[in-house]
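Notes for the one structure printed next.
Every protein chain but one is kept in place in this view of the complex.
Up next is chain A:
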Amino acid sequence: MSEKYVSLRNLTLSYGKTVAVPNLNLDVVEGELIALLGPSGCGKTTTMRAIAGLLTPTSGTIVIDGRDVTRVAANKRGIGLVFQSYALFPHLSAFENVAFGLRLQKMPETEIRQRTEAGIATVGLAGFEKRKPAEMSGGQQQRLALARSLVMEPKVLLLDEPLSNLDARLRLEMRTELQRVQKKTGVTMVFVTHDQSEALALADRIVLMKDGKIEQLGTPHQLYAEPATAFAAEFMGFENIFRVQGENLVSDFGQLPLGFKATSPMLAWRPSGVQVGQGPLSGRVSASSFAGGHREYVIDTALGQIKADAPIETLEVPLGENIAFDLPKSNARQLSA
């Protein structure tokens, strides 16, 4: 098992004169499921296309399984890509879609048949061999696209927003499916997503990207519990992020006294980390909605709006009334910037 199965070294990627990714360094462990997470334009898709060979780097190297593939053509890299749109071949049956790559390798017909059928079975599509992609549901099309890449036994399987085109129920099903297939085949997977819940649920490690740079890299738990920067914190659901100035919390709107001594330049709280109903601070309720297990408040304060989730047992405060709250030290996440 290689710690540097896929290795991106000083990788710079550009479109014309626009540099999308400047000087990226990243190691992917063999057999892991790693997520490139970030908002659109952060360079995650560009990075994925470069690994696939669909985009030639301006500089830097890409090493896969010990071999420098930076200048190797996309069709010779042995990398699979499941496109966001699936990119199935509409004129071919499900069977022929999966067999497509094997046929190019001029494999004996019996082996093609055997591997294709096994691939189709792996993704649970046995019995659908004769269907055309247009006659299959979105979820089935995705499984087919997955099978088409998997039968090639790629060194790395890239997935572009694998769950974004599916409805909520299928998304859950496909998530489990991807994890199962990965366990079964042991293939190294790199997937690109803008949805942090998708990354948290699916990935072994998450690469959070911003402006073509790695903002933070870690396990889902690390990123969720210990975001290092304001950007990472915001992505991980810390909705209340403020600067620290001496004894005070400061925003563009104003300031509030901080009840403890802070050592970091910024502090962040999740809505669930804000204590509601009692505390030294107060603000006016400007929005309030019932969310099942808790009540979501938006509180107008000197810092601007603060989002707070109150346990359902606490007394409901009507709109426009003042509400007491606290930003406790125990729930505060220290951020570098």
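Heads up, the rule we're going with is that a residue touches a chain if its C-beta (ideal position, glycine included) is under 8 Å from a C-beta of that chain, and two chains touch if they have at least 3 such contacts; residues count from 1.
To be clear about the criterion, contacts and distances are computed from a predicted model.
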Message: Given that one chain of this complex has been left out, which of "Carbon monoxide dehydrogenase", "Peptidoglycan glycosyltransferase MrdB", "Aspartate carbamoyltransferase" or "Putative spermidine/putrescine transport system permease protein" is its protein name according to UniProt?
response: "Putative spermidine/putrescine transport system permease protein"
Residue in contact with the excluded chain [from A:Val19, A:Ala74, A:Ala201 or A:Ala302]: A:Ala74
Field: Contact residue for the chain not shown (choose from A:Thr18, A:Ser40 or A:Gln105)
entry: A:Gln105
Query: From the list A:Arg148, A:Arg270 or A:Arg295, which touches the chain that is not on show?
result: A:Arg148
- request: Based on the whole complex, identify which of A:Asn25, A:Thr56, A:Ser85 or A:Ser137 touches the chain you can't see.
  value: A:Ser85
Query: Given the full complex, what residues of chain A touch the hidden partner chain?
result: 52-54, 74-75, 77, 79-81, 83, 85, 87-91, 100-101, 104-105, 148-149, 152
